[in-house]
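Just one protein chain is left out here, and the rest sit where they should.
The chains carry the letters A, B and C, assigned in the order they are written, with residues numbered from 1 in each.
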Amino acid sequence: MLTLTQIVFLVAAAITLLASFMVVTCRSMVHAALWLIMALAGVAVFFVLLNAGFLAVVQVAVYIDAIAIMIIVVVMLTRHSMGIQDRQTNKTWWAAVIAALLMFGGLVLMFTQAPLLGAEAPALTMGSEALLEELGLALVDVDRYIVPFEVASVLLLTALVGSIIVAWPGRKSQDLEDQS
Amino acid sequence: MVAFLNDPFTWTGSLLRSWLEGLGLAPDLVTFLLQVVGAFVLGTTLLMLTFILIWAERKIVARIQDRLGPNRVGPYGVFQTVADLLKLVTKELITPTGADVIPYNLAPLLAVMAVVGVWAVIPLAPTLIGASINVGVLYIVAVGAIGTLGIMVAGMSSNNKYALLGAFRTVAMMVSYAVPMMIALLIPVLLSGSMDMETIVEAQSPIAFIILAPFAALIFFVSSLAEVGRAPFDLLEAESEIVAGFHIEYSGLKFGMFFVGEFLHAFTISALTATLFLGGWQGPWAELYPLLGLFYFIIKTSIVYFVVIWIRGSFPRIRIDHINNLNWKLITPLALASLIVAAIAEKVATEFGINRLGIHVGANAFLFMITLAAIRLNARGARSRVKANSVNKSVAASSGSSPGS
Amino acid sequence: MIPLSWYILVSAALFSIGIYGALARRNALAILMAIELMLNAVNLNLVAFWRYLTPNVVAGKVFVLVVFAVAASEVAVGLALIISIYRRRHTIAVEEIDMMKW
Partner (left out) sequence: MLEPWIFIALLLGAGMLLPGVTIVANWLLAPKKPNPIKQSIYECGIETVGETYIQLKGGYYIYALIFVVFDIEAVFMFPWAVAFDKLQLYMVMEGVIFILILAAGLAYAWRKGVLEWV
């Protein structure tokens, strides 16, 4: 007999896997991006089931609101490049299938060695509020994760500057391009 | 009877619970059923609220513009919206050729879902909140932005150039204004030390956050106005430029749903402003009588909503480059500055035991002076540029638009 | 109760689908999306192991947050490169972007 959480899990898993399968097989890039959003939403459901509500909301806020929108914008920017009639896969796509299957098999084989596979999740000792506070404290504690915290900001700064340098042709050439 | 009048929400809930458990259902199932009932009651109430909102908005805007507004159907035209709905219901649903059918039909639902979903975490009264989660504020950001997705999907799937252009303009604007909105949302979280909306409301018990952080309140209000696409940021339906924007190819109630979403969104941001900065249900004796709390909440929300309509009636639409300049060159830096100021002021107040109210107000006043000076400097620069251009008799290139002007 | 192995299975499947997408697709955008799927599989695994094995250590969550930051940066730079290549070569098919091959 399945419990409610198990049913929710199975539905979410089915949706996530189906959507991610569609992402990699869909011919139209717009549709692939929409399927990607669905897959990411499925992962957010898993986060909720794992009592990581904060990460679930972050998943929606970062992936669905920000990254997916950016991907869709770029899909529209590079619209003329590949139509849906064009060949979508490399000539060696069968090798990719083999690699994926090998990867899956290997991962499953490896994970069977993991401890506590069938175990129940231990009860959380802290409330969800305390967990979040703990996370905030850990991020800025000199003895703990201050380096990743600050490095993340530097990384984001680098990505911002780098992307602008790479993608921004400058005002002049942009105008020329629009006219052509 | 007195118990009912004090706290009708808990009273009704426990009545329903005891009745259902009396039928022999498991407690878990009863909880679930009550949640189903609650969700549908909340959703239906919100959708029904749109009737009043549209009527109120048309009436008030008409008064501002010295007109009468709807006055034919029913007393003061209250049933005008119902008549409009009946008209929409009998309209043919046209799917344009070449449309992407599933996303095309999904988009209006997404637009409504995003708005309704936000209400799950808004505490309506001391004992009445949909879902008390500890990440309420971030949830609002996350779910609210799904509406952006709905607009984008609508624009992309209707196979129309105007729709596409309108959608992407809107998305660019919404995405831009989400930045200061999120930064402004950090300030109430910082002041109350929690992302739970209930805790935020309780933390405003002596002084509302609008006094401690007026800049944050203003930035949140303005940027969420833009996020919703309300006047003066209503570029998404700039009739003169891109016909009607992203919903040009929608007809009947599918179009109506975008409309519902829009009006409800304006009301939602009023409720959010009231909750986060005006103290939500806080008021005299609200803790004792939850019904009074609901009353305060509705009063505060209505006041903010009136301001929203007032703004719509008063301001002309802002040009798109001005909108972007206003965001990136004034509001976002200001939001970052006010976050830093709030953080330092709050910490200094607790570390050194200085009066919290005084230091926050002082810091914000300081920030206000600096902003004013910066705007003035910028305006002077812009004026001198314009003067130089007119002296040279060259056609002034319009690119020299200044922020905040 | 959901056993840990379910999460691991889903995440392994998600990762493998991502691998297929990243290796087989011609469109650079599709490859980026597949990489997103793989990063999500990793995140899912991290959170699942955090919940089941070390719920009292905050490291798992910090790691997930860092993965979010890395994913965002990666997508940003990747998309910038795609735009840049598209502007110069008018293609985003990875097979045709082979200037550096020889």
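The definition used in the following text is that contacts are C-beta pairs under 8 Å (C-beta built on N, C-alpha and C of every residue); 3 or more make two chains touch, one makes a residue touch a chain.
Bear in mind the structure is a predicted one, so any value in this text is a computation, not a measurement.
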Chains in view that touch the one left out, judged over the entire complex: A, B, C
Selected residue (touches chain absent from view) among B:Leu16, B:Val30 or B:Leu47: B:Leu47
Absent-chain contact - pick from B:Leu16, B:Leu49 or B:Ala131: B:Ala131
Where the missing chain touches chain C, by residue: 65, 68-69, 72, 75-76, 79-80, 83
Footprint left on chain B by the chain that the document does not show: 31-32, 35-36, 38-40, 42-44, 47, 88-98, 105, 108-110, 112-117, 119-121, 130-133, 135, 137-139, 141, 143, 158-162, 164-165, 168, 171-172, 175-176, 178-179, 182-183, 185-186, 189-190, 193-195, 243, 248-249, 252-254, 257, 260, 320-321, 324-325, 328-329, 332-333, 336, 339-340, 343-344, 346-347, 350-351, 399
Those residues of chain A which, in the complete complex, touch the missing chain: 5, 48-49, 51, 53-54, 58, 61-62, 65-67, 69-70, 73-74, 76-77, 79-80, 124, 128-129, 132-137, 139-142, 146, 149-150, 152-154, 156-157, 159-161, 163-164, 167-169, 171, 174-175, 178
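Methods note: only the chains that are shown with their structure count from here on.
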Centre-to-centre distance between chain C and chain B (centres being mean Cα positions), rounded to whole Å: 33
Distance between the centres, which are taken as Cα means, of chain B and chain A, whole angstrom: 28
Length of the line joining the C-alpha centres of chain A and chain C, rounded to whole Å: 6
Chain A residues counted as touching two or more neighbouring chains: 54, 58
Residues of chain C whose C-beta touches two or more other chains: none
Residues of chain A touching chain C in the complex: 3, 5-6, 9, 13, 16-17, 20-21, 23-24, 29, 32-33, 36, 39-40, 43, 46-47, 49-52, 54-55, 58-59, 62-63, 66-67, 70-71, 74-75, 77-78, 80-82, 86-90, 92-93, 95-97, 99-101, 103-104, 107-108, 111, 114-122, 124-126, 131, 134-135, 138-139, 144-145, 148, 152, 155-156, 158-160, 162-164, 166-167, 169, 177
Complex contact set, residues of chain B against chain A: 32, 100, 103, 133-135, 138-139, 141-143, 145-146, 148-149, 152-153, 156, 164, 168, 171, 175, 178, 194-196
Partner chain A, residues of chain C touching it in the complex: 1-10, 12-21, 23-27, 29-30, 32-34, 36-37, 40, 43-44, 47-48, 50-53, 55-56, 58-59, 61-62, 64-66, 68-77, 79-84, 86-87, 90-95
